[in-house]
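Removed: one protein chain of the complex. Kept in place: all other protein chains.
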Amino acid sequence: MAASDPAAIHAALRSHFGDAVGDLAGTRPDNTGTTVAPSAIVDVCRFLKTETGLAFDCLSNLSGVDYPKRNVIEVVYHLYSYRYRHLFVLKVDVPRDNPAVPSVAGVWHAAEWQEREVFDLLGVTFEGHPDLRRILMPEDWPGHPLRKDFVEPEEYHGISTSRESLLKT
Amino acid sequence: MSLTGFEVEIQREVDGGLSTEDMTLSMGPQHPSTHGVLRFVVRADGEVMKEAIPDIGYLHRSIEKIAEKVGWHGFMPYTDRVDYVAAMFCNQGWAMAGERLAGIEVPKRSEYCRVIAAEFNRIQSHLLSVGSMAMDIGAYTPFTHALREREYINDLIEELCGARLTFNYMRIGGVAWDIPPGWREKALAYVERFEPLIDEYNALIFAYVERFEPLIDEYNALISFNKIYTERLANVAVITAQEAIDYNLVGPNLRGSGVHYDVRRDEPYSVYPELDFEVPVGTGEMGMVGDCFDRYMVRMREMKESCKILRQCLQRLPGGPVVAKVARNFKPPAGDCYVRVESARGDMGWYVVSDGTAFPHRCKIRTGSFAAMSIIQKVSRNLMIADLIAVIASFDLVAPEIDR
Partner (left out) sequence: MSLINTAPEMALTTKIDDFLNWTRKSSVWYMMFGLACCAIEMMQTGGPRSDLDRFGAAPRATPRVSDLIIVSGTLTLKMALRTKVLYDQMPDPKYVISMGSCANCGGLFQLAYSVCDGVDKVIPVDVYVPGCPPRPEALTEGLVKLQEKIQQERWLVRKPAVAANA
């Protein structure tokens, strides 16, 4: 069971999905991967999971990163194969104004809660998710906290969110 | 029922002429188990649950956002709070992320110090886990035994780094303080003292089995709803290897389902390649592979393996500096990294993005308890409410890992 090197994985993706898959990028084994167009992400994930020789049976991490300078929110997928012990990174860029990505919860169950967290904290809508609602913040919380332009509310249900300093200067 | 409300609702269903009632109860966020503020909305038909829907976020302290505010060095105390029961691993994850991004070489002695501190912490965490599991099942005494042993390790670690719980011991580039004189001998003496106690602990639990086994037939009718410790854990919440991988379970939860995987052995980091240790895996000795008992036994065996590792490290400790030279105004080059450390609760993933400034751009911590919480909804169908407690305890959940 040889681990495929990232170039081989990328070549397999390119041959199957063509332009929906970007170039191979990365400096170390833990950050090597490629960008994927949002519309193709579910098919790419399913391909990576089911293809013999790739067998990415584990979605190790799904996170969202806010890049206000590039005006995108990037959803990063770290895929890992327990069989072949290789890691691959997929990145999907979506516009900040209306971020929407098809959900991969049908491919790995681990994605269900991870996607809910990205929705809660960054506001990315995952189309096709079975139960997309807030997970960490209260249901009636305004805004998405991990965005770079998030402003903390003054109070929540009558409890003020700031505290006077105890040091009398 | 609104999942955020805390009223009890009773829904009447008419089932073939007999009206039955389904209760919707809220278990938590304050409850007597020691796993932190978790909440389950339990739909139960009497004692048997239809479903237990987890509701989290009661300890969401926005640690990931704080990383962007306090900078690389300043974030180290916050990493302790990500999983306060096994804080050394979180320290190590963050330190390794900074080192990997900036390409810093860590001195050998500090790697050994890290592994020693981490393995002591692993023993502490597993002690708390099995102790509180015993308490949740109903055996209160093993919990006090576990607390007693934790106090001895607390003393050792306090001598090493000054703190009992939230250590802040590691730095980007090494560790904060060197091992004090005389500490090695004390630590070795403790490991020698502790290792046979694990067997004694096991015997406390297995004594029930030895006593009951010949009487099983006689007591079958009597004990069918009156389960003892091993009976309460065997065949409860069986999770197959494939399900475990699909839901991204890690650590003892994954190994309890029969998957031979440990980050220390399979994606080695630090000085683990030089150490000799086994990776215990669940074998279904009391019931099916992947039940609560398997996960519990994996933890007990891991404590023994930690003792082995500790002995090797304490004997081989090399000389040298304990921290590499890292700038106070640490600015790693732009890029991202994904570091995985084998914490007591499993493989903890740190996805850190740097934009070249003194503050990280994004820090995402992917923890084992988050995934374990998500599988509970599936696993809780047709279990009894008391079994739900055993399941939560067997997954070794801690609320800060789930909510961060």
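A and B label the chains in the order they appear, each numbered from 1.
In this text, contacts are C-beta pairs under 8 Å (C-beta built on N, C-alpha and C of every residue); 3 or more make two chains touch, one makes a residue touch a chain.
All figures in this text were calculated on a predicted structure; none of them were measured in a lab.
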If the hidden chain were put back, which of B:53, B:66 or B:238 would touch it?
-> B:66
Looking at A:53, A:95 or A:138, which makes contact with the chain not pictured?
-> A:138
What residues on chain B make contact with the chain left out of this view?
-> 6, 29-32, 34, 36-37, 57-63, 65-66, 69-70, 77-78, 80-81, 84-85, 128, 144, 147-148, 150-151, 154, 164-166, 399-400
Which parts of chain A are in contact with the chain that was left out?
-> 136-138, 145, 150, 152, 156-157, 159-163, 166
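Note that only the chains that are shown with their structure count from here on.
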Averaged over CA atoms, how far is the centre of chain A from the centre of chain B? Could you give it in whole Å?
-> 24
Residues on chain A engaged by chain B in the complex (per definition of touch) | 27-28, 30-31, 57-61, 63, 65-66, 76, 78, 82, 85, 87, 89, 108-110, 112-114, 121, 134-139, 145-146
Contact set on chain B toward chain A in their complex = 2-4, 56-57, 60, 62, 64-65, 100, 242-243, 245-248, 259, 261, 266-267, 335-340, 347, 349, 351, 353, 361-362, 364, 366, 370-371, 373-375, 403
